[in-house]
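One structure coming up, written as structure tokens, with questions to follow.
The other protein chains are all here in position, but one chain of the complex has been omitted.
Just so it is clear, A, B and C label the chains in written order, and each chain counts residues from 1 on its own.
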Amino acid sequence: MSAFSGTVGLALKIAFLSIVNALGIWAAVVLIDHHKWRAVAVLAAATAGLDAIYLVKRWTLPLKFLIPGTIFLLAFHVVPVAYTVNVAFTNYSTGHILSKSEAIAGIKVNSLTEVENGKAYTIAPARDKGGHFLLVLRDDSGATFIGTKDGLRPIPRSDVTVSDGAITAARGYRVLKGTELGSLDKELSTFTVPLGGDKAIQPQGFDTAVVLAPTLRYDPKADGFVRLKDGVLFKDNNRGSFVAANGEELEPGWKTYVGTRNFSRIAHSSLIRDPFLKVFVWTLVFASLVVFISFALGLLLAITLNKPGLSFQRTYRALLVIPFAVPAFLSLLVWQGLLNDDFGVVNRLFHTSIPWLFDPNWARVSVILVSVWLVTLPLLLVAVAPLMIASFAFNFNNFGNIYLLTGGGPALGNSPVAGATDILISYTYKIAFAAGKGQDYGLASALAIIIFFVVATISAVSFTRTKALENLA
Amino acid sequence: MKVGRRLAILLAVVLAASLTLIGGRATPAAHASAKAAKLTIWVDNVQKPAVDKIASAWGTRRGVDVNVTFHAFGSIRDDLKTVKTENAPDVIVAAHDWTGDLAANGLVAPLFPTKAIKKQFPAYALNAFSYGGKLYGAPYALENVGLVVNTRLVKVPTTFAQFEKEALAFKHKSADNIALAVPQGSGGDAYHMYPFFSGLGGFVFGSGKNGALNPNKIGVANKTFLKNAPLIDKWNREGLINSKVDYGTGKNAWLKQKAAFWITGPWETDALKASGIPFRIIQLPKIKFRSVPFLGVQGMMVTKFAAAHGVASLAKDLVANEMMKPSFQLDLEQANLRYPANIVAGKRVSDPVLKQFGKAGIGGVPMPNIPQMGSVWAELGGAWVKATKGPGATPARVAFATAARNIAAKIAGG
Amino acid sequence: MADVQFRDVDKVYDNGVQAVFSLSLQIQDGEFLVLVGPSGCGKTTALRMVAGLEEITDGTISIGDRVVNDLTPKDRDIAMVFQNYALYPHLSVGDNIAFGLRLRKTPKKTVDERVQWAARLLGLTPYLDRRPKELSGGQRQRVAMGRAIVRQPQVFLMDEPLSNLDAKLRVQMRAEIGRIQRELKTTTIYVTHDQTEAMTMGDHVAVMRKGELQQMDTPQKLYSDPKNLFVASFIGSPSMNLVEAEIERRNGGLVAKLADQELAIPAEVASLRPALAGYAGRKVALGIRPEQLEDASIVRDGADGNRLRGRVLLTEALGSELLAHVELSGRPVVTDDVLEGAVELEDAMLDDLAQKAEEERTTFVGRFDAESEVRPDHIVDMLVDTGKLQFFDLETGTSIRAG
Partner (left out) sequence: MSTSERVAEVTVPAVAERRQPKRRRFAQNWWRHAVALIALVFALFPVAYVLSAAFNGDNSLSGSSLIPRHVTFDNFRTLFVGQKNTTGHATFQNAHYASWFANSMIVAGATALLTVLLGALAAYAFSRFRFRGRRLGMLTLLLIHMFPQLLAVLAIYLIVLNVGDIFHFIGLNTLSALVLVYLGGAMGVNTWLMKGFFDTIPSELDESARVDGATPAQVFWGVVLPLAAPVLAVIALISFVATLNEFVIASVVLETQHKFTLPVGLWQYIDQKYSEHWGPFAAGVLIAAVPAALLFAFLQRYIVQGLTQGAVKG
């Protein structure tokens, strides 16, 4: 190493700015292609800002050092978090992922039902001499028809050639075949042959058509669907669904803002709130114990091994960090196998039959034990207060350890969702992704926000207590 | 001055790099093209070769570009919820139990195959893909577990009592023998345990008037089942079923001939054949009722995006017509070692193991395809674990009654 | 080579603390200026403003004919030696010395020549390949010097460069730095809190206190003619004896009365300080340097001069001389100026001083000839060289001179 020449720095700066500008210009061109003007404006401002920071002297100095990391922080951390926060105020969940107009279209399609005793037809798309699009149809009895936008018209059976169950020709019409069909979709999929009333023949693919009738009709004035059978009105309930007076709901619904409804569910639904509190306590215990034991062990080991001249010192150190190298979540799978109480190596080795993963209390012990195993060694290296708190925050949200080892289980008899080893984040995951009706991102995001405030508060308090903030001087 | 020169260099390089990049930019994103229609299919790599074959032949006939894209099976369902219309598939491979979720989300389109075609499928296979009375998928494969019997070690039982006797006798031969290799583990496995569940009169959801499943009719602790539940306690006492056997343990035990009975499915065909052990696959003998397994049905679905892409008719033609034909179903059987859903195709299956698994699935119950099933798996599996963990187990009646309560609470709360 | 000028320079830190008040200084080309003062007096801040490491709040600093306020450190053509040497631990001695030259893209050959030259000048040639941590404190100090001189800048800035060395080495290095500076004739600003260092090294010494310049002068002038009580007490070791004295007219002349004793003020002294007469009947601070006191018993000639009598508290035999601490009645001067200037005194001694002030007792330190045989508890008569007496206004602290 010798004195630094400065060219490398300049080169990096040039490279960095080149890339930023090149990407900016490129993205702008692409965005202009897509007519996304707002994005272009944001992009231009951001690029210009970056250039300014790096080309202007002096006062931007701290920014020059902070900007690169901040860009990534914003793009891949702050924005996702902001998105999650946003989702917390929506009903984003199974059945509520489309926009309202898409949902209306979906309900219309879903409401089409095969008419009872309705016929099915073999069809062939065709054109008449004037080039108008129409269908040649043949029902199960062999009767043949021409279907147009105006309705169904019988034609003599002899006019239609059928081969192998398919209509291949019709006198006076040109049956469309083969590769012609590929470009027919737009005409065909919107083409219906009205049969009177709501009924219509609708083609399904190129060979068949069925008689369908809607069961619901959208009424734009009432902003709702009317069920044709009984006139029941399904109205927008402002929570992303069309709902009838008796509570019956149409699917699909749509994604919409629901205010603080997710939060009030957490506060008021005993199904969510009661286990939440119980799990919260266990989460605290889990995270504190893991951090405490890890640091205690780490410290003990450090003290033990830091004696100068201790033989095998290097060997011990080298061997002790091996587990650190094994990808953690793979180790968890290994541990799960090791701790199986009848067949796992641990019990067989010690001739015990401890229900490591089956008994609620033993499962809690196991989870802590394995977490300590995973945490101790890296921390053996660093034992400073900010890291302890970071480690606490990490374990507070250590989804992987719990989920891979016990899945939050074993189940506790009296609680539907929370298992003995569930911590807040795994509990959130469960009620979010395996909730009553599939996924519920809105509720999960609301819980995530609450968890964030809990962790942040605890950390902030411990920070002031340990005076780790003096590091800020 | 120095600063000025540096700025000049910078600007020069910046410009040069920008121009290079712009120059190297590919043609503007494909958004304007009035050429032949294009149809995108998401398939798992297992089905890809068979789908490639049939879809490309069909595409040539219809004048369509077919783009068969590999997509990990596990992520197809969720990715369909986030994908942008430009990149979205028109047809997907799907498991039947996604049906409710996808339909409730409005992501898939109903299908209306002809009666002639429908007749080639068992009713349950079509029901499995139906939601709210509409069919959303074309089934092509069935899978289910069966009881694999090591015929060197034990006789093939014809009654449950016989099975129980054989299994326990074998278990008592050696300390590390297992009576029945049925996987549970700490998380439980309601899927593999279903034959016992159904054999005792259990069901998950009852169905409403229109035949659709009703999430409020929970059969996890129905009266009949609860009446029969003490049998579970008996099995637990004698060690017929032990929840501590997980998948690996069970499989290993059977392969090492430490277990004579194994409940598993066609995904183990290779292992079974490679084991060199003589075996038969049967349906678990009737307990109080027929001990039918859960059925998994795989199929193809048309997404809502097909309409936006202007290929709705094409997609329906491919899925509700072409893919339901026996030839396609046999191709897929070859590819993924599952019993074809099409009855005609099923008759032509030659693989002996698949055939036996197919038979073991007769009368089976499709896994409920409504979204509420998400609330069931863990609870039902957990009840089995609690009731069969050996000493200290919870009485089965309590375990299942609790599970039923919890499921109801979850569904109500969701 | 260049001169350095401070013109009304202010420094206010972001937290609102003002470190330097309207500082004006001129350092001639080639001159060695020492900035001295107790800690917190703003001397280091002033130096760092020359270096460009602190922004200048107000006023201007120029080097040569360039105002450097807005120049970055690298554009000021200066070199700086830091108190902790700031050697780059990851670089060898040679690379440390060459660092600045390489940054300036000096041709390799020139770099080598200059590094060799600097190493020879400082006696570092054998150590060029070593790392800083393998060197002794003195060697590291030399490396730091080497790094400064090798660039041949217009100005050297040195921030307490010797304070990390032991006393003996410090004396040696003092001489060496002086020698090098004289050899190179580079304008040098040297910051120290050690007045001995200041007095021995500087062509001129600027004494600062609380951000303000007190006096800038040659060392001799500072010593013999301090402008105020602070400078008087700060400069000199042992420091000046200061006692309250009342000026009285007597027989057409002036006398200074210390409690029960008095000293006649020679006419030539009085005429040099015409304002002194105006203090008749008032109290002033009387300053007597220790070497102006001698044990009367060993003086053969002129033994009948002005005398002060006191009781010996303590003696320090230094071989060539004897320091006697003699207590006599009289109120010591304990203004803030004195207390701050008396940096060598520890807190306990300051308390003691205050206590004695209450009791109207004061302790003089006399620098006696080694022949003196005074011992503690002896009563001693001290002969006072009244020709060098100093007088200060008790209220303003300034030296009493012209009207």
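Everything that follows uses one rule, which is that a residue touches a chain if its C-beta (ideal position, glycine included) is under 8 Å from a C-beta of that chain, and two chains touch if they have at least 3 such contacts.
Just so it is clear, the model here is predicted, and its values are computed rather than measured.
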Give the labels of the shown chains that the missing chain contacts, considering the complete complex.
A, B, C
Touching the hidden chain, out of A:23, A:143, A:266 or A:365, is A:23
Can you say which of A:258, A:328, A:363 or A:420 touches the chain missing from this structure?
A:328
Identify the residues of chain C touching the omitted chain, counting contacts across the whole complex.
14, 51-53, 72-74, 78-80, 82-90, 99-100, 103-104, 131-134, 140, 147, 151, 157
Hidden partner interface residues of chain B, rising order
29, 45-46, 49, 70-72, 74-75, 82-84, 86, 246-249, 251-253, 255-256, 267-271, 273-274, 334-335, 337
I need the residue numbers on chain A that touch the omitted chain, in ascending order.
1, 3-4, 6, 8-10, 13, 23, 26-27, 30-31, 61-66, 68-70, 72-73, 75-81, 83-84, 87, 297, 300-301, 304-312, 316-331, 333-335, 337-338, 340, 343-345, 349, 373, 377-378, 381-382, 384, 386-387, 390, 393, 397, 399-400, 425, 428-429, 432, 441, 444-445, 448, 451-452, 455-456, 459-460, 471-472
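Just so we're on the same page, only the chains that are shown with their structure count from here on.
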Quick check for you: compute each chain's CA centroid and the global CA centroid, then name the chain with the smallest gap between them.
A
So, in whole Å, the Cα centroid of chain A is separated from that of chain C by 73
Centroid spacing, where centroids are CA-atom means, of chain A and chain B in whole angstrom:
21
Where does chain A touch two or more other chains at once, residue-wise?
none
Multi-chain contact sites of chain C, meaning residues that touch two or more partners:
none
Chain B - residues contacting chain A, complex:
3, 6-7, 9-10, 13-14, 16-18, 20-22, 25, 28-29, 31, 36-37, 59-64, 81, 101, 103-107, 109-115, 132-134, 185-188, 215, 242-246, 248-249, 304, 307, 310-314, 316-318, 320-321, 371-372, 374-375, 377-379, 382, 385-386, 389-390, 392, 394, 398, 402, 405-407, 409-414
With touch defined as at the start, can you tell me which chain A residues reach chain B in the complex?
10, 13-15, 17-19, 21-23, 25-26, 29-30, 33-34, 55, 57, 94-98, 102-103, 106-107, 109-110, 112-114, 120, 122, 140, 178-186, 188-189, 203-208, 210, 212, 251-252, 269, 271-272, 336-337, 340-343, 355, 357-358, 363, 406-407, 409-411, 413-417, 430, 433-438, 440
